[in-house]
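Every protein chain except one is present and positioned as in the full complex.
Chain nomenclature is as follows: A, B, C and D, assigned in order of appearance, with residue numbering initiated at 1 for each chain independently.
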Amino acid sequence: MKRWLALAVLIAVAAVLPLLLSPTGYWIRVLTFTLLFAAMAQAWNLIGGLANQTSLGHAAFFGIGAYTSTILLLKFGISPWLGMFAAGALGGLAALVIAIPTLRLQGHYFALATLAFGEVMRVIANVWAPLTGGPGGLSVPFTPPSFAGYSFKQLLPHAYIALGALIIVTGIFEVIRRGAMGYRLRAIRENQAAAEVIGIDTTKVKLQTAVISGVLMAMLGTLYAQVAVFFDPDTVFSAAAISIRVALIAILGGVGTAAGPILGALFIIPVEELMNDLFSAGAAGLSQLIFGAILIAVILWKPRGFITLWDALRARFARGETR
Amino acid sequence: MSKMLPRAGLSRRSLLAGTASLLASPMIGNAARAEAKPVNIGVIMPLSGANAQFGINSRNGIELVADEINAAGGIKALGGAKINLIVADSTSTPTTAGTVAQRLISQNEVTGILGAFASSLTIAISEVTERRDIPLLTMSFADQITGRGFKNIFQVVAKASALGKAQLDYTLAIAQAAGTKIDKIAIMYEDTAYGTAQANGLRAAAKAANVEVAMDDAYPLGITDTTPLINKLRASGAQAVFPVSYLNDSLLIIRTMRQQRITMPAIGGAAGYVIPDFEKGLGEFAEGVLSIAPANYDLAPDLTERFRKRFGYFMVHEALEHAVALDVLVQAIEKAKSAKAEDVAAALRGAKFTGGWTRAMTGGAVQFDSTGLNVLSVPVMVQWRNKELVTVWPKDVAKATAEWKS
Amino acid sequence: MSFVQAIIDGLLVGGVYAVISIGLTLVYGVMGIVNFAQAEFLMIGMFVSWFAWAYLGLDPVLAAPLSFAVSFAIGWVVQGQLISRVLKAPSVAQIFLTVGLLIVLENGALLTFGSQFRSVVTSYQTMSLSLGALFVSVPYLIAFAMSLACGVALWWFMRTSWFGRAMRATAQNPMAAQLMGIDTALMYKMAFALGVGLTAFGGAVILPYVAVFPGVGGQFVVLMFTVVVLGGLGSVAGAVVGGLAVGVIQALSSLVFPIQLQNLVLFIVFILVLAVRPQGLVGARR
Amino acid sequence: MNAVTPLLEIKGLHAGYNEVDVLHGIDLEIRDGEFVCIIGANTAGKSTILRAISRLVPRVSGTLRFAGADLTGRAAHEVPALGIAHVPEGRHVFPDMSVEDNLMLGAFTARTAGDLPQRMQRIFELFPRLRERRGQLAGTLSGGEQQMVAVGRALMLQPKLLLLDEPSHGLAPKVVEEMHDAFVKIHSGGTSILLVEQNVGLALDVATRGYVLETGRITLQGSSAELGQNPAVRAAYLGI
Partner (left out) sequence: MTILDVRGLSKRFGGLQALSDVTFTVPRGQIVGLIGPNGAGKTTFFSTLVGLIRPDSGSIKLGDTSLVGMKPHKVAALGMTKTFQNVALFAESSVLDNVLTAGLLRFDVATAREQALICLDRVGLKSVAHKLAGDLSFPERARVELARALCTGPKVLLLDEVMAALNPVEMQEIMDLIRSLRDDGLTLLVVEHHMRAIMTICDRILVLNFGKLLADGTAQQVANDPVVIEAYLGRSAEAHT
């Protein structure tokens, strides 16, 4: 319950914060990306946390989402609001296609097969130039600002859309986690054979989760495209910048919990920015080096994520109460 | 390393300043200061990741010019204001490049931005600078950069398609001068924005010149074995090959060609073929290799030798072009007599700049058309001669006659 | 003819893929950790070899043992100070520790060595043997032979020495290995150091034809994972089979498809193999 | 009998894995040449005693001495060199190695001894089935054969003390009997044995002395005959 209270406070802060930041400025951009990455990590958390399948290929769905809505906008003038649903449909389809051969893989094999799938999508986007613009990338056209057209002059609406997305994805995550599906996923995670003999269709449950995760990730790809405005295959299908980073955020925060991805994003994205700001002018590589060192330190310190910090605090607090 | 600390210090201070202004509203911005308030100029380059080398070269070129101007008394129209470079790492992710641009604009109130070598990074930055009316000067040569109707972007070199076209046309001319007629060529290029755009130019030029393209293959970036490419090249029967690639692939391609005893001329597409490491890697086998280049240091040795003196290697073209970009930006500030971004952008549009570093460009000056493209810039053909790059074409700027061995 | 040429080329490259990937599979096999930073040791090996060439005049092939030794020492420290602390942590924490290590090593190299590409000039860099219409590149052949020698040496070591036997025992059952009097912590250090050392060795032998720069690992990392997973994680024989298979698939695919699609073909084969044989071609238990 | 210094001396042993103690002050000793068993219910902590001796338990306190040497300060891999061989519950053979390699590894700390082939011959005499299967991968053997490998592997050390943890678990009654016959032979060859066994009837059959362990405490001890006659033991463990 207290965790929910904290979440509510967090959301309230996030709701007010954008208003305090300069609407055309830097920090609101950082905030928007933080919220977006939190939502992406939350979408990943469905398959990575609840089903315990560490996907390292979520950029595939993300990129499909970014490309789908942008291509629809460029070629047919379809508003990204609608394009987002087309993106979700294609993302879900892609998740289904990749899930069929990979879902029976265990652990590292699954992780590496999905990593390869992300790369496959990147190569396809690179090669299929007539549709995707190839390696040159796509620019989202600068249309007159309108809500229906999903075009804004300032970043403020984007920040709120990202916040809304985070709340929705987190809500979906919680509903699944607490419902029958959540029970089934936990059962599969802890003992697949036992789950099967007590009547859980493990393939179906994992497939459903993978598809939901893929749909959400693709829809978030649309939102990202609208904020970033320009992207190329290397950006949205990037293993390092999307797939691995999204997993990292969820894991650093605390995998399988609703608050984990949010904590992770609130840490990773601003720290990356801060490192770049403070050190990148100094010596090439220094900021990244420090970021990597911080990453190592955090993992050595809290291998199960920041959420354990919260749990420890709460435990101490609870003990204090009973005394 | 000795330079690292003060610069990092500056940046940290600027962060604090930015945060302070964030909290205390923009009131502080125009507070009366000494006349010589420094002019902030953003430099966004890939300082880490795959393109780091080129980002660092570019930064070196920019720093050279900035230090020279500051040493010569700063910007005169602004009472000798010093140039204050705000250098930031774009990494190799366009979104990060955009965020960095946003930061420099919001927190450092930059007058203009220079960057960011790779076209994808430059495009991402331009999406930010365009919306905030900040001039962005670049040497990235993707066609899209000035092809989108943006008002605040300025491309100091010819476009990639023009580069590709020149790569072919100059070659035909050089061969013809040597008495060879070329009617069958091979194109191989890395499948990046740079590679594909330049290959498009090559292809179009070949079609226009009625030259058969016997091989036309893209290959994945970061390829570690070019044998399949060279096998295919050997089978193609081409008279000359046009590889468009970065250094590692360039070395692989040339070495594998030599292993298979293929002697046809290779005419590189800039990038990997026009940096000192190309010669260092190949030694004697680099001798005589031709390449197209957007500019070359031997056109203004008096200027570019300062770079060699300070950094120990010849002034590579990205350093040179970024140096020119800074010089042009400063000239525009002088002209506008203002460090306000809008004023400077207005002074850049459609204007012609001469003197200073612009002499190092073909055409001896820089003039932007309405799209922001430098219309005076013409690519040059360079050839490796005794560890140096020598301009061999077009004839009016050539420092030596091209050697052609077919 | 081009088919035979492609097979030859594929095998030559594949042999090198095998040796750089054996290290990855060894680390996984002994301690169950997928080391995302493995390819960075390839980079370290290449740098060591480059400096040996530039300042000592050593041919990269002769400098390979030096690359091995330096990486071995770094690996020893990394295992003892970092990896050993997460051996019991969730596997995702292990993965991301090595991701952190990757970032640190790559950017550490950027800070220390700078960003430029460095390449060696060897007397044989443009030499080749010709067999009729077939060409066999000398640098590739040397790299292949060195890799082969290294692989055989490792195999011999693992099969016949007490140390190798102890290491295999640790891989199969660390608790029982301790009961035999085997210092498993030492074996872990040894395996990690040996694993990254081998990869560095592979880096040195390819230096005559691949230039080194801080990001060079990135060009090999996905390839190494493909090799290892295709062969079967943890299986040394699998890495050899996987390496050769990847080399040959790449070479053959370029006969049929555009070279641009080389990796696409490779990854699709990879995913299909996993779909049919989830344990890889030479499946290890686990 | 020289009873002054026992071969193994345990006093006030506490041990546990997480925050909870499994053992709450165990006193136990084995004199040279004895065959001692520990019996008790499954969760009483019997295995933990053996694992504490072999230093596999993360947290121990109390006295733990073997042939005059203090065990508590040592790492697990240093224990075999002192002459203690441990056959763990569940056998834990090295599945991807041949029977021969498994046996050789048993003598890892004695690898410089020149008589390893002779030692192996002795194992083959004890378990002739292993001679037939010497080249086979241990993981492909039946449960009983794997148990033979596990015991044979431990004997390769020529230990002073052999720790046997539930050697009958999961084996068919007939194989269990063969196994226990082998233990009697090993013991008569001069090796001291500490046996942990759930099959109380068989344990008291082969051992000369026994301890009864209940929830981490020794509640009874005595000769096997005494324990076998004890009404509490008979009711609780023999089902009589």
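Definition applied: a contact is a pair of C-beta atoms (placed from the backbone, for glycine too) under 8 Å apart; a residue touches a chain by one contact, two chains touch by 3 or more.
Since the structure is predicted, the reported quantities are computational estimates derived from the model, not experimental observations.
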Candidates A:7, A:172 or A:187 - the one touching the absent chain: A:187
Contact residue for the chain not shown (choose from D:106, D:144, D:159 or D:210): D:144
Hidden partner chain, touching residue among D:113, D:172 or D:225: D:172
Given A:45, A:170, A:202 or A:235, the one touching the chain that is not displayed: A:202
Subunit A, residues in touch with the chain not shown (by the definition above): 179-180, 183-184, 186-187, 190-191, 193-203
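Following the convention adopted for this analysis, only the chains that are shown with their structure count from here on.
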Comparison of C-D and A-B by number of C-beta pairs in contact, larger one: A-B
For subunit A paired with subunit B, centre-to-centre distance based on mean C-alpha positions, whole Å: 35
Whole-Å separation of chain centres (CA-atom averages), subunit A against subunit C: 31
Separation of mean Cα positions, subunit D and subunit B [Å, integer]: 75
Residues of subunit B engaged with two or more neighbouring chains: 47-48, 52, 55-56, 191, 218, 220
Residues within subunit D bordering two or more other chains: none
List of subunit C residues in touch with subunit A within their complex: 28, 34, 82, 85-86, 89-93, 95-97, 99-104, 106-111, 114-115, 214, 222, 225-226, 229, 233, 258, 260-261, 263-264, 267-268, 270-272, 274-275, 278-280
Complex interface listing, subunit A residues touching subunit C: 54, 98, 100-102, 104-109, 111-113, 115-117, 119-120, 123-124, 126-127, 239, 244, 247-248, 251-252, 255, 283-286, 288-289, 291-293, 295-296, 299-300, 303-304
Complex interface listing, subunit D residues touching subunit C: 54, 56, 75-81, 85-86, 88, 92-97, 101, 104-106, 108-109, 111, 139, 153-154, 157
